[in-house]
Each structure stands twice: as C-alpha cells, then as structure tokens.
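All protein chains but one are shown at their positions in the complex.
As written, the chain order gives the labels A and B, with residue 1 at the start of each chain.
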Amino acid sequence: MRSMLTAALCALLAATLLVAALVADAMLASTVVTSPAQAQTLRDQIRIVGSSTVFPFSSFVAEELGKTTSFRTPVVESTGSGGGFKLFSAGVGTETPDITNSSRRIKKSELETCYANGMTSVVEARIGFDGIAIAQNGKNPDFKVSLEQLFLAVAEKVPSKGTLVPNPFKNWKEIDPTLPDRIILIYGPPATSGTRDAFVELVMHKAVKSFPEYEQVLGKDAKDYSAIRQDQAYVPSGENDNLIVQKLVQDKNAFGIFGYSFLEENKDRLKGAVVNGVKPEPKTVSSGEYPISRSLFFYIKADHIGKVPGLKEYVDLFMSEKMIGSRGLLRRIGLIPLPKDQLEQARRNVTTLKRLDPADVK
Amino acid sequence: MSVFQTDQSLKAATRRRLAFEKYFQWCTRIAIALAAGFLVYFLFTIGGMALPAFRQGQLLVEISYTEDVLEMPNYAVPEEYEFFVSHEFLRQLPLRMQEHPELLGTTAQEWVLAAADVDQLLKGKAHRLDAEQVRLVQELAATGHTRLAPNWDFFTKGDSKIPEAAGIEAAVVGTVYVLVITLLLSFPVGVASAIYLEEFAPDNRLTQLIEVNINNLAAIPSIIYGLLGLAIFINLLGILRSSSLVGGITLALMTLPVIIISTRAAIRAVPETLRHGALALGATPWQVMWNLVLPLAMPGILTGTIIGLAHAIGETAPLLIVGMMAYIPEAPSSVLEASTVLPAQIYTWASDSQRAFGERTAAGILVLLVVLLSMNALAIYLRNRFEKRW
Partner (left out) sequence: MLDSSTLLQSALLGLVPLLLIAYVLGVRRARPVASGRYFHCAPGYYGWYAVVWVGMPALGVYGLAKVLGGFRLYDVPAWATAAGMAVVAVLGLLYAISRITPEFRAIHAVEKTIMRVLLVCSCISVLTTIGIVLSIVFETIQFFKFVSVWEFLTGTTWDPDTAFLQGAGREDAGVSEAKFGSLPLFAGTFMITAIAMLVAMPVGLLAAIFMSEYASSFARKVSKPTLEILAGIPTVVYGYFAAVTVGPLVVQAAESLGFSAVYNNALAPGLVMGVMIIPFVSSLSDDVINAVPQSLREGSMAVGATQSETILRVVLPAAMPGIVSAFLLAVSRAVGETMIVVMAAGLHPNLTANPLESMTTVTVRIVDALIGDQEFNSPLTLSAFALGFVLLIITLVMNIISLYVVRRFKQHYE
C-alpha cells in the first residue's frame, strides 16, 4: 500500500517535472521560432480577432469552413475593434492574427502601424451593414420618431432659448406634442460597446447639426457632440441584450437600442421604431433609407495568405453569395447585405487582394 | 416581598426563557432550511430549463441526391420544408455525396436534424415560425414525421452558431486539459510548500513573509489572477492567448494557496506523538514525513485538493481575461492550442441572441454541476471514510 502510494507520488512528480519543462519550453519557444523564413506554414489554424458585432457572422463562416472542408475551424475571438487592430497590427508571424473584424473602417494610424511592423499588404473586405434598432414591445402601436427627436430624448444637454440646458425631458410628449404620451425610458449600449459608438455617430452627430445652439455654445466641437444623459431615462445595459429584450416584453414604455440581429431574433414580440419614416428592415437598411446603420468590415493580412492553410478559402467563403449575398445565410442571423453593385466592388477588392493604401483612409 | 411572588415571577421568567430557547432553536433551523430551500429551488429551476435540451427535434424527410445538391444543398429536401431542416445537416450533404458517389440520383427517407425553430415548436416553446409554417409542422407531426430523439450530439459535438447543432464536447476537452495542467502544477508545488512550511521551515523573516503571503493570496479576487495571466504569461512570456496552458497556469496559481492551506491543516492534524515515536526509532525527519505523516495526512490533502480543483473548474472570470471566451468549436489537440472551457461556453451561450441557446445554456450548467457536485461528493466521501480524529 505504502510503496504504491510512493510510486504513484513519484510518477506524479516526474509528470510534473515534464509539464513544468514543457511549460518553460512553450513559454520560450516563441522567442526561438519567430523568423518567418524558418517555417513555410505558420499555423494550421486561422486566427481571427476583432469586433464583437462582426463576431457572430465571422464565427458562423468559420464554422461553415470547418464543417464543409478539410480545413480546421478558425479560432474567432471577440476583442473589440480597437483591440483587434492592436493585435493585428503587431506584425507578421505565428503570434499575430490573420484577420481582424471591425465595426468601423480602419484608421490611417492603425494602417500605418501595420505597414511599419512589416506587413506588405492589408486587404479590406466590406461585408454588409449593421442596423441599429430602436425596439419596443411588439404590442405597442408603431412609434414614429425623427432622428432629431431621438437625439433630444438621449442628449445630456438640449437647446433651450439660445443656450444649452441639462435635458429636462421626462416624457416623449414634452419633446414634441405629436409624439405619444410615454415616459422616456431607453435601455441602451454602454460607453464601451461598438453599438454605442455607432449610435453616437449615426444619430447624435447627424442630428446635432439641426440645432444651431450647439455650435453657438460649443463652437467647432459641436459637430462631435456625443454626451448621453446620465439619469434614469437612459440606462446603459449592454452585457446581456437578452435582458433588455425581456424588459421590453414586460414594460411597454421602454425602448431598447441594440443591434438589428436581436430585433430579427425577437420579431415575434418586439418591433422597431419607425425612424424618419422608415422601418428597420433588411431592405431599408441595405438601401440606406433607414438612417441608423453602418458598414461592417474585416481586414486580411495578405502576407499570411498561402502560409496559413484555408485563409484564402475562408475569405472567399465569407465573400460568397451563399454567405453575404442578398439571400445569404448570414442574413438569417442579422447581417444586412450590401446592395449588388457595392457587393461586387467589395468582392473584387478581395479577390484581387487589392492593397489598402494609407492614403485612401482617414 | 413574599416568597410566593418571587416564585411567580421566576416561573414567568423561566417560561419566557424557555420560549426564547425554542424560538432561537427554530431560527437556526430556519436558517438551514432557507439555504437548503434555495438549493432545491435552484436545482429544480435549472433542471427544468435544461431537460428539454437533452432531446432534439428531428424530421423524417425525403432526401433526393441530385446533381444540384452539390451546389445548393437545400435542393435536397422538398421546398416547403427547406427552412425546417437544419442547415447543419444540409451543408454536409455535398461532402457526403463526394464520399459516397453511388448516392447520386437516389432518394432516401431519413431522420434529419430539425431547425431550431421547429425544435422549439415541437417542445412547445416560443419560436419564430409564421402561422402557415406552424400548420405545416403540425401536419408533419400528426403523420409521425417528427420526433424528439435523445440528443447525443450535445455531448459529442463542439460549439456551433447554429443552436440545434451546438454541443459541449470542445469545451469539455478544454476543461480537462486545463484541469490536468492545474492539477499537475498546483498539487506537487502546493503539497511541497505546505510540507516545508509546516515541518521544516526555520522561523525566520522569509518563512513569515511566505506565510502571510499565502493567506493573502487566498483572499485575492480571482479576476486579479486573470490580470496576472494577461500581463505575465501572455504579454511578457508570449504563451499563446486563449490556450489551455495559459488558463491552466493561471488557475494553478489561484488554486495553490487553497491546497497549501488545507495540506498544512491535514499535516498539523497528525499527532505529534506519532512523529516522536518514529524519530525515537532513528528515522530522519524526512523519513518521518514521507513514510508516516504524509500517508496519514493524504485523505485530508486530497479532500482539500479536490475542492480546490472543483473551484478552479467552475472559475470563469480570470479565463475571460486570458481570452478563453473565444468561439472554438473544435476540441484542441494539445495544450498549446486555443481552447475554451465549460463555464466560458456557458457564458457565451447565455449572451447569444438566438433564443434556442437558452436551454443549451441550462443544459451546459447542468453538466457542469453534475461534474462539480460529484467531485465535491468524492471529497466529502474521502473525508468521512479516511479522516481519523486523533
């Protein structure tokens, strides 16, 4: 009995030593094998990082690639657009991701970092639109609102008698008598989420131009006015959008701001507000009629093509009609397809691996 | 003041005191009952949410293997049922036809995976089908073309973006990897430090520092270990993000103090007289330790280790920070590959927009609970069976 215990413990110790050595090996192996010339293939698995908005679409395509071809399923991680670019632009080699997803266009500075760190070519792929829905309980009557009215409901300061005052509105009716008699209660994305960024860009920056007061008070900063009220009328709640959905089902007063996919998934019990006379529907978003939408992208490290098996195939699959086409599979999980000509253009960029020039981006 | 009166008030006081005694006893019972009641309510709620996920809707449909199917897999099923059949099944048809060329031109009836909405409808839950589609499904059901089959895929397949095809296999494998690394790193190191500190350490500044330090480590929030993993193991030493190695090391450091503290308690519980006896026979201190004290303390050590490990498996926060919340549908084949773990998988599913993931979240939780509770049961068994009171 005792000798068995001793033997078992010895075996365990030996195993531990080995693991410890392997750990040390793995920790430092990276420093030994980083020169790209040494290995023809960098990895046998694609690594993708970036925006949490693109994450569901990206992982859907990744899964399709894994299930229908002999390539391994790519690893997709949701790091946020900025975090994605940070990892992506670190250089060329095993450690850096092959693709980064983004819910905004790459910045000039980010692209320059890429090229400064040894990449020769970054290719841009535009995949579609992300609509942002202002959703409410499906049993309510249609809610028609203009961008300006929406702006007045969420802004921290609103114009009043030629100056700006803290937002006094508690009821939609106070903003405009034509709006229904409902308490303003909006569950929206928190400051850290990409949806909030989009909301600020697409609603606040557009609507602020209609009010000269902001320019009078804030000068040239006015066009970037992005402060959202901090009281209970706007409740940031992003971590679990399903909770917002539940709340909307219960509370007929509330509105929720979230990605179009959540509205699509819950269309039996929620409906989107009609903004500037347009309902949020794939058609209206795609045509640009629905005002609160933005483009989604991913960026390919062209230097890795041919070195990471399946990379080209993944990209081609993503850009295919089957995925992002007007009747593609991603539409079912909330991606809004590009209009035909723009899709053709985007696809041409990718198939020819057109290098994105820093001069072309802001 | 008469004796009688005193006696009266004394009796009243005694009655009051005894009543309070009863009342207080009940308070303590209620406290236990509250905790137990919560546990029962909790298990029932989770179980109720989880059970439907162990059965999966299937449809009996006619599959025609035509030339077109290679390009458009959905042509294989009758058009009106196209949206009822899971995309998971359809997309694999071309591969199947490439493997079995003889299928071309034939048709066959087959039970196939139903799409999530059909599955939810069959289980009587909320779905997104319109009235016409509901009628069609009900028609199928009435003619015996639908069934709820045991959902083995849930255990044998990895994560998927298609709810009806999502399983926990990859996460379970990842969890096992992480667990093994955590065990192999934290158990020997933990036991070794405990032995040293308890039996051999001279009482100097260094050992005092180590002792205070271990107690502090035990109290540090787990999320801070995540920050450590991110800064040291990923950014400084360059281990692959989201690999089970990073997760395992991080959790091992987190579990270490727990193991050290419980091992020290187990070693301390072995009576001094036994040691003295062995020393008197001429054994060296290490021989006493290795041959006498350690075997006697082993049940206590194992109990502490199992509880520490069970805690580590259920831990999520530090793993979120070292990047294990990724979408990883394939089981990793080595500890250096990206992998996910069961709690992270549960977290991902819990925040997915597709409602059919709800029951899978609960099912994943149930599986995790079963594993953890059996580990705890094992620990309790070991303690009751082997622990000696000296």
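Methods note: a residue touches a chain if its C-beta (ideal position, glycine included) is under 8 Å from a C-beta of that chain, and two chains touch if they have at least 3 such contacts.
The structure presented is a predicted model; accordingly, all values stated were derived computationally and were not measured.
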Worksheet item: Which of the chains on display does the removed chain touch in the whole complex?
Response: A, B
Practice prompt. Looking beyond the chains shown, say which of A:Glu64, A:Asp130, A:Glu148 or A:Asp197 touches the absent one.
Written response: A:Asp197
Worksheet item: Which one, B:Ile232, B:Ala269 or B:Met298, makes contact with the chain that was left out?
Response: B:Ile232
Item to complete: May I ask which residue of B:Pro52, B:Gly167, B:Gly248 or B:Pro343 touches the chain that does not appear here?
Response: B:Pro343
Response to the item:
Across the whole complex, the chain not displayed is touched by chain B residues 17-18, 20-21, 24-25, 27-32, 34-36, 38-39, 42, 45-46, 49, 188-189, 192-193, 195-197, 200-201, 207, 209-210, 212-217, 219-225, 227-228, 230-232, 237, 253, 256-257, 260, 284-286, 307, 310-311, 313-317, 320-321, 325, 343, 346-347, 350, 361-362, 365, 368-369, 372-373, 375-377, 380
Discussion item. Touching the absent chain: which residues on chain A qualify?
Written reply: 14, 17-18, 21-22, 24-29, 31-33, 38-39, 51-52, 78-83, 85-86, 103-104, 107, 110, 156, 190-194, 196-197, 200, 218, 221-222, 224-228, 230, 232, 235-240, 243-244, 246-247, 250
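As a working rule, only the chains that are shown with their structure count from here on.
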Worksheet item: Hey, how far is the Cα centre of chain A from the one of chain B, in Å?
Response: 29
Response to the item:
The chain B residues in contact with chain A across the complex are 87-88, 91-92, 94-95, 126-128, 158, 160-162, 181, 184-185, 187-189, 233, 237-242, 245, 249, 290-291, 295, 298, 323, 325-330, 335-338, 350-355
Worksheet item: Touching chain B in the complex: which residues of chain A?
Response: 2, 5-6, 12-13, 15-16, 19-20, 22-23, 26-28, 30-31, 45, 47, 55-56, 59-60, 62-64, 66-68, 72-73, 75-79, 95, 239-242, 259, 261-262, 265-269, 329, 333-334
